[in-house]
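Here's a structure for you.
A single protein chain has been omitted from the complex, and every remaining protein chain is retained in its original position.
Chain lettering (A and B) follows the sequence in which the chains are written, and residue indices restart at 1 in each chain.
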Amino acid sequence: MLLIHCPYCEDTLPELEFTYAGEAHIARPADPSAFSDEEWRDFLFIRTNARGPHYERWRHIGCGRFFNALRDTVSDRFLMTYKAGEARPTLTQEAAE
Amino acid sequence: MTNQKHQFDASPVLVEDMAPVLRLSLRVKPAHRASLGQALGLDLPTRVGARVAAGGTEALCLGPDEWLITAPEGTDLTTPARAVYADAPHSLVDISDREVTLRLSGPSVLDLLAACCPRDVAAIPVGSAARTVFDSATVVLWRDGPTDFRMDIWRSFAPHVRALLAQVQEEFVAGL
């Protein structure tokens, strides 16, 4: 069972208080009708399935908020978490280690 | 007041049903937090888990835009809130009947909670609260004293929680 830092509660809490919510930074387009069938297919179904650092979304039961996390899918370690709406942070060397 | 009772009760932990109170879910954006606080007569706290109380009304910050307000039954908080609605849009929903509240107290209460709460309950500061999980139920846990808690449970989840608590209480009675 992992420990996850909630950026809203500013507390590190057991995984059982959290639910996974898919890959992060896949924004719904402002005007889906302007998307071609291929673009829309990619938006719906195509995911990076990263081996290693993966930007993903979690939700905390405690505060009810969705937030973003960078988790290494190989070591299953959270490298960082940050609030929804914040820009995708770049992976620093120390975080990766 | 129930603390008095504990001195005569040898059981290491006491589980009691609490009488219903007025319970409201307040949702408002940070920009309008102060206006709503003013209307309700409370300085709504901003740290998740923090509580304030004034004149029988208490507010618990559950999230960045979410507060749980409790007050004696019959208190009218809707009218003052409605008065600022145009300038401070919000949602104030009566959820008095959604949850029931148990009071959990006594020297072994931390062990009782640790039976089914993965969170470090001992680390919740006295005078604050947390929305967390107890087994498979989401609960709001209020820490009123070092060994004094309240637990708000969605009504239909309460029998399950009570049954688990009863099993743990039997462990205390058995001394193991």
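The definition used in the following text is that a residue touches a chain if its C-beta (ideal position, glycine included) is under 8 Å from a C-beta of that chain, and two chains touch if they have at least 3 such contacts.
Here is the rule we go by: contacts and distances are computed from a predicted model.
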Leaving aside the chains you can see, what is the UniProt protein name of the one that's missing? Options: "Branched-chain amino acid ABC transporter permease", "Binding-protein-dependent transport systems inner membrane component", "Sarcosine oxidase subunit alpha" or "ABC transmembrane type-1 domain-containing protein". "Sarcosine oxidase subunit alpha"
Can you work out which residue in B:Cys117, B:Ala130 or B:Met151 touches the chain that's missing from view? B:Cys117
Determine and list the chain A residues touching the chain excluded from the picture. 1-3, 14, 19, 21, 27-28, 31-33, 35, 37, 40-41, 44, 57, 59, 64-66, 75-77, 84-85
Please identify, in ascending order, the residues of chain B that touch the omitted chain? 20, 25, 27-29, 65, 89-91, 93-99, 111, 114-118, 120, 122-123, 135-137, 154-157, 159-160, 163-164, 167-168, 170-171, 173-176
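Throughout what follows, only the chains that are shown with their structure count from here on.
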Note: chain B sits from chain A at a C-alpha centroid distance in Å of 30
Within their complex, chain A touches chain B through residues 1, 8-11, 13-17, 61-65
Chain B contacts chain A in the complex at 47-49, 62-64, 66, 118-119, 130-133, 138
